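Omission of a single protein chain aside, the complex is shown with its protein chains in their original locations.
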Amino acid sequence: MSTPNLHLFVLVVPLLSALAVNLWGRNNRQMIAPLVLGSLAFSVLGSIVVMGNVLRHGTISYTVGNWQPPFGIELIIDPLSAMMMVLISVVALLASFSSLKSAEQELPGREAFFFTLYLILIAGLHGLVLTGDAFNLYVLLEITSITSYGLIAMGRGRAALSSFNYIIMGTIGACFYLLGVGYIYILTGTLNMADIARILPTLNAPVATTTAIAFVLVGLWVKMAFFPLHAWLPNAYSHAPTGAGTMVAPLMTKVTVYLMIRVILNVYTPALVFTHDWVTNGVMWAAAIAIVCGSALALGQKDLRRMLTYIIIAEVGYMVGGVFLANSNGLTGAILHIVNDSLMTLCLFLVVAAIIYRQGSVSLDSLQGIFRRMPITMAAFTLGAFAMIGVPPTCGFFSKWYLILGGIDGGHWEFVIALVVSSLINVILFFRIIELAYFGSLADGEHHEHGSTERHEAPWWMLKPLVITAVLLIVVGFSTGPLINNVISLIIPAGF
Amino acid sequence: MRDINEHTPGEDLIIKTAVRLMVPFAQLFGLYVIVHGHYSPGGGFQGGVILGAAFIMLALAFDVKTSQQYMTIRVNTVFNNLGAAIFVGVGALSAIFGGLFLDYSALDKLIPMGPVEWRSFGIFLVEVGVGFTVMSIMVLLYWNLSSGGAMDEGL
Amino acid sequence: MEAVISEIVAKYNYWIYVVLMMIGFYAMIGKRNLVKKLLGMNIFQTAIILFFVSIGVKKGGGIPIVDKYQALAGGVDAATVVNPLPHVLMLTAIVVGVSVTGVALAVLIRIHEEFGTLEEDEILEKLRQ
Partner (left out) sequence: MTPTLSIWPLIAILVSLLGALPIMLSARQPNLRESWTILIALVKLSIVASLLPGVLKGGSYVFTIAQVLPGVPIELRVDALGMIFALVASFLWLFTSIYSIGYMRALDEHAQTRYFASFAVAISATIGIAFSANLLTMYLFYEMLSLSTYPLVTHHQDAEARASGRKYLTYILGTSIGLALPAMIMTYAAAGTLDFTQGGILAGKASPELLALLLVLFLFGFAKAGLMPFHGWLPAAMVAPTPVSSFLHGVAVVKAGVFAIFRIIFHILGPETLQLAHLGSLITYIAAVTILVASLIALTQDSMKRRLAYSTIGQLAYMVLGAGMLSATGMLGGVMHLAMHAFGKITLFFCAGAIYVASKKKNISQMNGLGKRMPITYLAFFLGSLSIIGMPPLGGFISKWNMLIGAVEGEQLVLIVVLLVSSLLNAAYFFPIVYRGFFAPATDGEGDGIKEAPLFCLIPLSVTALVSLALFFFPDTLVQLARMALGTW
């Protein structure tokens, strides 16, 4: 297997194993686990090798089918997309351990369908990260959305309704993006991102370009549930089957934020996007409101999983705000936050999956005294909570450091205040649960612990990824320096 | 509303005989569209839809059970995955043999036929794969939607 | 006044696509019945397909199907042929539209099984109990 197109095999292997799972998985269910884990392990190794190649030889531009651009579809693998590929495959592998167990418990007999959609979604995400062609990006965006509609609709009870709402909102977002691509095609006559970036500044059609940018950005904002357009996310992620939530929550919104960064940096070039400061100020205020409202809404939730979905909305506000600060610290913080936030969300959703596997529900009053019943899971939850709050050794602190620094450099004080306020709300949110879990069974004040004290820990198959992710939070925290120096700093254009 | 399964002769007879006559020709035309796809109007998707329509006509005129006699669910799944596997497989194969992904001229090393011929033959293989998948998906869609997933009598 | 009218007449396809899109948008957001929302979504997608296809139109351009040998010999004069690229893009968009509608219909059947109705307010009522 020649390594120049290894990155495509990182995408093709999960796709082929999805077909295999669909074909054979239905009647012999024990085939599913090896296929899923094998293909994802391969894609993890593949993406790490690709990352190595990209860091050594610089950006790889790859034409599918040997049709030279601007006719053929061109794939661009620069350090940012290589990093995202590694992130997606690692998160997918860790999440699939727990999803295998959850699917077995929640969707008996329909695991084959579940894991077909699961693997196609991962292949679609890899494709999204690789593509260098605007329309191809739309197609892959739809592939990932349709598979996640399907995954969410497999849940019980309200899942179908929330999936339908997600379909409506997702299609609106995708069509807005398609409209934006249409306007660009009219203006520049090409769909290749590099060509668009070259031709757009030369045209003097400010109104049309601005509309094109506006359509694309609004489309992506709907897809990433940026605050005013977030209504679909809480229902969709909390009613989905646990296995789907563990995989979709850490990846979907973060990859869409990556797309927004790719569009701003490589398609429209920051000069065009950040020309009018009423645009940047407007988005900064929207991001600040998103952060504060996301965290505040999370306060009102009675269920841990719904609370985490609102925190995801607040985190999207972090990243969008970071990007629109339009300075190098802000952008570094946003890209770093993509990595950190997906790991943090993965850790917390793995905890939710483990608790639901054992207890069936994560409503706050069912978490009473759970420290004693599931000590390892709750220890990982505490570490994830520290990362979300932004306690130093964990990775959450460093991306928050860059975002606040970028906010101070850019003079956007409303963004800085919003970040600090949301950290404080996170403290309340998470310590409310830690206190509940820690004190829980003793709330009625007598001294020695009682209630079900014997360990009722999640199965080892679910604890493995949880422990690895928790450790990863600290490892990524300490490796912020090297991560930034040789990956993120290469991406930030000079004039920023 | 009278029970739809109760067969009143006359009105159904015409439809059934018409469908029985049309289905083979529809399938032949569908194959024609697929085969000529790579250098004239037509192609995998359109041909697949026509083939699928043939089976759906059967299901409409008779019922889901009869159309399943001609294509069982198992066969449908095989067609479904086989088609997609052909598409991705040909692309990956050409990548394995040194070319770029989906660059069929690299398959020349497998069976020497000249890179240009391989390009057109490669596209043809892909069209066939797409045709299979689209046909089976269309039929599967109709089966599921009409019978609410129970795959019994349908509309 | 003439300027406005000539402006509209010159770009009538844009106006039509916007009107269609708004109808679809209204149906998606405004309508209570879920199937009507789905129909609105289809109108929304078709409007965009219309917009894309209308981009490629040229005055006096014919169908972009060319005889093979004549093309090999004399080459194709772009003016006489409509721009085929938007059509190809829209082929994919139609496929995407079909699959989204397929998934949505399947989800609607699940909702109907679950709640027995497809009216959104009745469903919300059932959920509130």
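Note that the chains are named A, B and C in the order they appear, and that numbering of residues resets to 1 at the start of each chain.
Note that in this section a contact is a pair of C-beta atoms (placed from the backbone, for glycine too) under 8 Å apart; a residue touches a chain by one contact, two chains touch by 3 or more.
Every value quoted in this text rests on a predicted model; they were computed, and no experiment measured them.
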(message) Going by the stated contact criterion, tell me the shown chains that border the hidden chain.
(response) A
(request) Would you mind spotting which of A:45, A:208, A:299 or A:424 touches the chain that isn't drawn? (result) A:424
(message) Please identify which residue in A:60, A:416 or A:429 touches the non-displayed chain.
(response) A:416
(message) Can you say which of A:97, A:135 or A:398 touches the chain missing from this structure?
(response) A:398
(request) Write the list of subunit A residues that the hidden chain touches. (result) 386, 389-393, 398, 401, 404-405, 408-409, 416, 420, 423-424, 427-428, 431, 435, 438-439, 442-443, 445-449, 477-482
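Assume only the chains that are shown with their structure count from here on.
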(message) Taking the mean of the C-alpha atoms as each chain's centre, how many Å separate subunit B from subunit C?
(response) 25
(request) Mind checking the centre-to-centre distance between subunit A and subunit B? Centres are C-alpha means, answer in whole Å. (result) 36
(request) For subunit C, write out the residues touching at least two other chains, lowest number first. (result) 106
(message) Touching at least two other chains at once: which residues of subunit B meet that condition?
(response) none
(message) With touch defined as at the start, can you tell me which subunit C residues reach subunit A in the complex?
(response) 25, 28, 34, 37, 41, 44-45, 48, 51-52, 55, 85-86, 89, 92-93, 96, 99-100, 103-104, 106-108, 110-111, 114-115, 123, 127
(request) Spell out the residues on subunit A that touch subunit B in their complex, using ranges where they run on. (result) 1-2, 5, 8-9, 12, 15-16, 19-20, 22-23, 26, 62-66
(message) So in the complex, the part of subunit A that touches subunit C is made up of which residues?
(response) 135, 139, 142, 146, 149-150, 153, 157-158, 160-161, 163-164, 167-168, 171-172, 174-175, 178-179, 182, 185-186
